[in-house]
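Only one protein chain is missing; all other protein chains are in place.
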Amino acid sequence: MSHQWGMAIDLDRCTGCEACVVACHAENNISTVGEEQAELRRAKHWIRVERYYEGEFPDVTVKFMPVFCQQCDAAPCEPVCPTFASYHTSEGLNGQVYNRCIGTRYCANACPYVVRYFNFYNPVWDKPLHLQLNPDVSVREVGVMEKCTFCVQRIKAGEIQAEAEKRELKDGAIQPACVQSCPTRAMVFGDLSDPESEVSRLAHSGRSTKLLGELGTRPKVNYLPRDSWHGNEIS
Amino acid sequence: MLRSAFRVSHYSRVAIAIGVVVLGLAILERVLPAQGTGSSPSAQSPDVFTTAHRTVSDSVREFFGLREKPVQPIAYTHKVHLGNGMQCTDCHVGVDQGPDARIPSVNFCMTCHQVIATDKPEIKKLAAYRARGEDIPWQRVYGFEPSAHVKFNHAPHIRAGVDCSVCHGDMRQQTVAERKVDHTMGFCLNCHRQKNVSVDCVTCHF
Partner (left out) sequence: MERRDFLKISAVAGATAALEGCGNPDHQLIRFVPEEDLLPGIATWKPSICTLCPAGCGLLVRVMQGEAEVIRNGQLGLLKMGLAKKLEGNPAHPINQGKLCPRGQAGLQVTYHPDRIKAPLARNGPRGSGQFREVSWDDAIKQLVSQLSDLQTVKPAGGLAIVTSPLRGQKKTIVSAFAAAFKNSMPMEFAFFDDGVLRAANGASFGHSLPPTVDLGQSNYVISFGADFLGTWNSPVAQSLAFGHMRKGRPGVRGKFVQFEPRISQTGASADEWIPVQPGAEGILALGLAHVIIAEKLRSASAAGHAGSLIEGWSQGLPDYAPEKIAAQTGVKSETITRIAREAAAHDPAVALIGDAATAQTNGLFNALAVNALNALLGSVGKPGGVTFSPSSNLKESNLSLQALASQINSGAAGVKVLLLYNANPVFGTPAAWGVRAALDKIPFIASFGSFIDDSSALADLILPDHSSLESWLDDAPVSGSAKTVVSVAPPAMNPLHNTRSMPDVLLGVAHQLGGDLARSLPWKTYDEAIQASFTALYKEKGSETAKDADEFWKTAQDQGGWWSSEEVKAVTAGGSSAASPKTAAPQFDGDPSEYRFHFLPFASQLFYDGSLAHLPWMQEAPDPLSTVMWGTWIEINPRTAEKLGVNQGDLVEVASQHGKLQAPALIAPGIAPDVVAMPVGQGHENFTRYASGRGANPISILSPVSVEGTGSLAWAATRVKLSRAGKGKLILFGGSLSEASPELKHR
């Protein structure tokens, strides 16, 4: 059985610091759009931290939730793409094939998580900021949709390395940039088809929920909601 | 010839006209200045890196996959070097470790050529580059258009035992490297299918 990549996010650990957001920009050659375009809501944060305020002063609570492409097994973005640029890979990812994309933006329209971003203009880096660009990841041009890929370049590199060394991939060996950076270890990435993996364990922990699961998208990200304090009993 | 073209119906003519306009716009869009970050520089400025093309002709060339024949600064001959018993990997180091097959710097060439064939005009050119502290500006022979978004990785292919000549032709018959093998997607897929290796899009396009 091939790997089926998934993630688990423990919202009881997440502090909303956005290390994941910046790490993703650094790893995936996401360009900065600038003040004008940001005002038009065109900033391309492949992973964003949503925060929800509840209550009125003085009884205020805030909850954080990192949201990114859920790599849905029944992805609404896949059937609407006229060129199959958005398709489901054999390892359970929603692949975005930039060279096929003709920029109809139907996929972004269909996505209920609002995690697909369009390049309205050719991206620009004031030199020498471009020296930071990751050679393992494409630089997307105008007219192309982009989104979180679960750092597919790292997945590929890990698989190729394991094959070269003639060994199995260890659970936790591959970490997307966001998972690698998270200071509270709130994010876990792994193989959902491996019942011993950390992500499988968390997915079946009984605390796991899916975002907008009732829409039938079958997302691969398991959110473990913030817990509450029960004194010193087993929680 | 023209007369038969004009026999095309009115609606077909409109469709053709729209198609040509759309094609033109698609090409033009890739040349448009981009939105900057704090400043708004144009695509032509040497101060920014952008995916925008410098000119319309560059854009058209990329769109149709037209590439000029590379003109090398020095008439390097594979025939002679391979004929003298060298291996591909003597110069193209790293091809079994990572994605790229390195073309060595002029220092590497000079380790031999400070004594070998020093009277030949091409070797004199080589020595002149080194004397000036310049590396040789080799022109790329094989490669993919940026908009193809191909991330080719040499190492798994070498490890799988694919010989260099399968994709690059028999270099022992070539002097300067030429594009003898056309790297269309079909070329890659044929072999992948034969060897029963993944043909998933994200294997190469990401």
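Just so it is clear, A and B label the chains in written order, and each chain counts residues from 1 on its own.
Everything that follows uses one rule, which is that a contact is a pair of C-beta atoms (placed from the backbone, for glycine too) under 8 Å apart; a residue touches a chain by one contact, two chains touch by 3 or more.
These numbers were taken from a predicted model, which means no experiment stands behind them.
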item	value
Touching residue (missing chain; options B:Asn84, B:Asn107 or B:Asn196)	B:Asn107
Subunit A residues that touch the omitted chain in the full complex	10, 12-19, 21-23, 25-27, 32-35, 38-39, 41, 43, 45, 48-58, 60-65, 126-135, 177, 180-186, 209-214, 223, 225, 227-232, 234-235
Footprint left on subunit B by the chain that the document does not show	1, 4-5, 8, 12, 16, 19-20, 23-24, 27, 37-39, 47, 54-57, 60-61, 64, 68, 71, 93-94, 97-100, 102, 105-107, 130, 133-137, 139
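By our rule, only the chains that are shown with their structure count from here on.
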item	value
Residues of subunit B that touch subunit A when the two form their complex	29-30, 32-39, 41, 43, 46-52, 99, 146-151, 153, 155-156, 159, 198, 200-203, 205-206
Residue ranges of subunit A in contact with subunit B within the complex	32-37, 87, 89-91, 93, 95, 97-100, 120-127, 129-130, 133, 135-143, 149, 152-153, 156, 160, 163-164
